[in-house]
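Complex shown without one protein chain; remaining protein chains in place.
Labels run A, B and C following the written order; every chain starts at residue 1.
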Amino acid sequence: MKAAVYEGPCNVKVKEVPDAKIERATDALVRITTTNICGSDLHMYEGRTDFERGRVLGHESLGQVIEIGKTVDRIKVGDIVCLPFNISCGHCANCDTGLTAYCLTLNPKPGMAGAAYGFAGMGPYNGGQAEYLRVPYADFNCLRLPREAEEQQNDYVMLSDIFPTGWHATELAGLLPGESIVIYGAGPVGLMAAYSAMIKGAAKVMVVDSHPDRLRLAESIGAIPIDFAKDDPVDKVLELTKGKGADRGCECVGYQCHDSQGNEHPNLTMNNLVRSVKFTGGIGVVGVFLPEDPGAPDDLGKQGEVVFDMGLFWAKGQRIGTGQCNVKAYNRRLRNLIEAGRAKPSFIVSHQLPLSQAPEAYLHFDRRDDGWTKVVLKPTG
Amino acid sequence: MKAAVYEGPCNVKVKEVPDAKIERATDALVRITTTNICGSDLHMYEGRTDFERGRVLGHESLGQVIEIGKTVDRIKVGDIVCLPFNISCGHCANCDTGLTAYCLTLNPKPGMAGAAYGFAGMGPYNGGQAEYLRVPYADFNCLRLPREAEEQQNDYVMLSDIFPTGWHATELAGLLPGESIVIYGAGPVGLMAAYSAMIKGAAKVMVVDSHPDRLRLAESIGAIPIDFAKDDPVDKVLELTKGKGADRGCECVGYQCHDSQGNEHPNLTMNNLVRSVKFTGGIGVVGVFLPEDPGAPDDLGKQGEVVFDMGLFWAKGQRIGTGQCNVKAYNRRLRNLIEAGRAKPSFIVSHQLPLSQAPEAYLHFDRRDDGWTKVVLKPTG
Amino acid sequence: MKAAVYEGPCNVKVKEVPDAKIERATDALVRITTTNICGSDLHMYEGRTDFERGRVLGHESLGQVIEIGKTVDRIKVGDIVCLPFNISCGHCANCDTGLTAYCLTLNPKPGMAGAAYGFAGMGPYNGGQAEYLRVPYADFNCLRLPREAEEQQNDYVMLSDIFPTGWHATELAGLLPGESIVIYGAGPVGLMAAYSAMIKGAAKVMVVDSHPDRLRLAESIGAIPIDFAKDDPVDKVLELTKGKGADRGCECVGYQCHDSQGNEHPNLTMNNLVRSVKFTGGIGVVGVFLPEDPGAPDDLGKQGEVVFDMGLFWAKGQRIGTGQCNVKAYNRRLRNLIEAGRAKPSFIVSHQLPLSQAPEAYLHFDRRDDGWTKVVLKPTG
Partner (left out) sequence: MKAAVYEGPCNVKVKEVPDAKIERATDALVRITTTNICGSDLHMYEGRTDFERGRVLGHESLGQVIEIGKTVDRIKVGDIVCLPFNISCGHCANCDTGLTAYCLTLNPKPGMAGAAYGFAGMGPYNGGQAEYLRVPYADFNCLRLPREAEEQQNDYVMLSDIFPTGWHATELAGLLPGESIVIYGAGPVGLMAAYSAMIKGAAKVMVVDSHPDRLRLAESIGAIPIDFAKDDPVDKVLELTKGKGADRGCECVGYQCHDSQGNEHPNLTMNNLVRSVKFTGGIGVVGVFLPEDPGAPDDLGKQGEVVFDMGLFWAKGQRIGTGQCNVKAYNRRLRNLIEAGRAKPSFIVSHQLPLSQAPEAYLHFDRRDDGWTKVVLKPTG
């Protein structure tokens, strides 16, 4: 089958690889019809992780079930399914309590938790930027979609990762209806966080970025764009909140955070959030931070450490929640919103391309070229 | 009246000061019968804050109401009351939602929230290590005690701060019955956190410190003591939890954290907690961190910054909650536990002294002299 | 001053009564500019309660502060304020935990909790369908509005009761974004429950009633109308939810519930809800039920008892939450939604009349005359 393969830093090729197939009686085999490139793919693309050369990328996928293992009960051949990026066993202590992003079974690395398709450090599973994908524990890991989903794949595919992840950011922040929230980062996840906040009835949603195309998208869904190349974002948030600070904040940037001069500062958004958010406010962090980052510009960064304004954070009595999204915690309800016509997350899609154009897509998306907000690939069908 | 007055670093005197009195119609005047020295008093005592010379110290107080303002309705002369260390208005946006530690009305410093008796940066209110104390908004700020409380003042006085604060640490950590929890710091607040965890039905409570007297107290209530002078606390916690880490952790030390050689490392407990607590676990921080600390040993410290293992924290999907305790969130229920004989927090009291001996008490408590766990002062009656 | 006075069953007169005035130092005096007739006023109007003749009606009011008592700190003369229908002390055990609808201080009847303006069984307080209103504990009981509120009083006045009460119904039901909900009753509160559910991101909102004008309003905000005169509502809900039942349900009718033939059945909506809502679903009940109802058509009703499908309710593992709304739990956030232009609850207003026309308004509203959805009175200004 054809697949997008990581060949080294800034080098993705579409090539033939061995076909995905059923390996265990609990697997399903899915023909991928839509799959996205995610901002977290870029950490791997840039060589800032230990992702192995030759592996298939991609963890945001949707397709049709073409074969099932012998003990798959709920999922049937022909079902249209969206696959959460997390792969989970469904019966460990974490899965049992809904913490499916931290499955204790499927990550073979000792002392680690959580597995994903085509992801550094998240187990040996191949990605979905390919014609076919093997889905372990299919009854647990497939979200069935309504028949009409076929016509609206660019909406439903967002259920695999960025829509729930943006939603998770607002959950970690503790957002309540009628509150204000500031979101740092207007990449796909930041935009989905803003969109989630709007759906949940936030009174005021502020989005901080410096890319005009992304800020325009934020504005298009009712958020207030803040261009940090023009304004100090903390000052702006305080001004928009009568000096109090936002009720809640989200980090949707991660460790590869750049200032307006293009210099990397992994602590920039975290410390800005502490200053932007009110006393007793909550902060949700879904932007990726790594325990080790050998490519970091300094020693602290190499060890995954940041200089954090702990004193101010504590004095303000704030809270931080972090980590990857437990997609299954939200994906049924978000599917229902799409089905009811109350959510259309495809508004962020800028490019729909065949799988063969994955290399160009990676290049432009990684450079944050103007207008390359979100790329959807169509491997088959 | 007589009161314990801060006269400069490591210098507390008991002297005559003007009598506390009713200043507003919503005040009550309380004759103090029991009042404690708190670990956070030591930050002021050591001159590590901007606490003004000449001010009365003390924010853990219990006594009898001897006069009330004209519009005090609920509280009556003669009531035995315990005073939460936070002074709150009861009608601002934060008080309305139970965040009484972050009252927006009573701290006159612009941009600050929260007030307290005799506390640096928390408004001009005098402390309770004195014969009398003025209590603003008395209907809101007095907890009435049962008549029998007079015989059990050393239990009930703990409702003013450290019992609720220890409890708050476990709430911020998200502790559920049947879980394990590690508490860094076996000072009075750490011991109260451990005691709270036991009352709430934790399965395993581990307490890290290096003072044998404090570790013995931890053991006496059913906790597992970990002496960091003998064992690496992270290794020990992992060993006690089958390699998984504790479900929850509490920081009850604060920025003045010392290693076993006596060197100060404000980030030591925070980073140990990230390593001691399991994936998806919660961390509650009630140890004090300051936005500015001019007396800190290095530049980061002076600005209230710490080098924090953000990468590991994020990868583990953990949560942190911080800040001073909203005492009123818990004090009625904890009072009921004392009244029912189900809690006896006075087990930590090592010394009961007249107010006149406050200077010696400060000296010994600040030096963590063996056996000086908690000092209770008796200004009157 | 002029006020709408209850003179006996189905008899309201606008007449001169003694001026409202400051009685305690914690009071404010408010000149009422907008005040509504509420569905619960009709229980009193019809003589189905023990409301005293000669008392002023009205508990949904907005106006301008014209005088304050000596110890009022937060509220100033000139403030535009909306008054929660509950009057609360702000310092009892219930108010302390946000249960302001169940204030233990202000209802003089032994064994009762909760007070309100112009309401049967809720204390001696006069209502706001008058030129002036005395507001006890003004710092706690006034919600300050932005200056622009003067132009948008018909939106902001809904913060006094029905918008928060409709919201409360969805909170008691446990509604999450992306879920489905069925609301029995499309009176003002039912419509506000539906509106709240839409704001919170419900995927599907179904509203059951038989008045075409009310069902049209439900439809206008995106809800699905169900006319119980045409369809069996339980069958219809099951059909709209693929046979599962709604995730959540709200009772916005109360004990005076009529079938399509006009017969009163106090248990009708409750039992329909149990059948309409899925296994494990939640039901919120804000429609009024009374412990005693001497005017009820049968003996059970007189004692406030209903024949309830307990067996089915238990087998389905459902939950019920009940009671009057703690308005302060939501009114700041709902105000922020109005201020941000994200909520316009005035869409339900059908009639805006001077106070002098209160008698006609009561008559038409009580008869559910077509088009009389919600009446707003303008006593002054």
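Going forward, contacts are C-beta pairs under 8 Å (C-beta built on N, C-alpha and C of every residue); 3 or more make two chains touch, one makes a residue touch a chain.
In this text, all values refer to a predicted model and were calculated from it rather than measured experimentally.
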| item | value |
| --- | --- |
| Among shown chains, those touching the left-out chain | A, B, C |
| Contact partner of the left-out chain, one of C:Ala25, C:Val306 or C:Leu363 | C:Val306 |
| Options A:Cys10, A:Ala25, A:Val77 or A:Ala229, residue touching the unrepresented chain | A:Ala25 |
| Touch with the omitted chain, as defined above, among C:Leu290, C:Val327, C:Ala358 or C:Val376 | C:Leu290 |
| Touch list for subunit C against the chain that is not drawn | 94, 99, 101-102, 111, 113-114, 172, 243, 255, 266-267, 270, 279-280, 285, 288-293, 300, 303-324 |
| Subunit B residues touching the omitted chain (full complex) | 176-180, 199-201, 203-204, 330, 332-337, 339-340, 342 |
| Hidden partner chain, residues of subunit A it touches | 24-26, 70-71, 73-74, 89-93, 96-98, 105, 139-140, 328, 332 |
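Please note the rule applied: only the chains that are shown with their structure count from here on.
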| item | value |
| --- | --- |
| Highest C-beta pair count, chain pair | A-B |
| Cα-centroid distance, subunit A relative to subunit C, in whole angstrom | 42 |
| Cα-centroid distance, subunit B relative to subunit C, in whole angstrom | 42 |
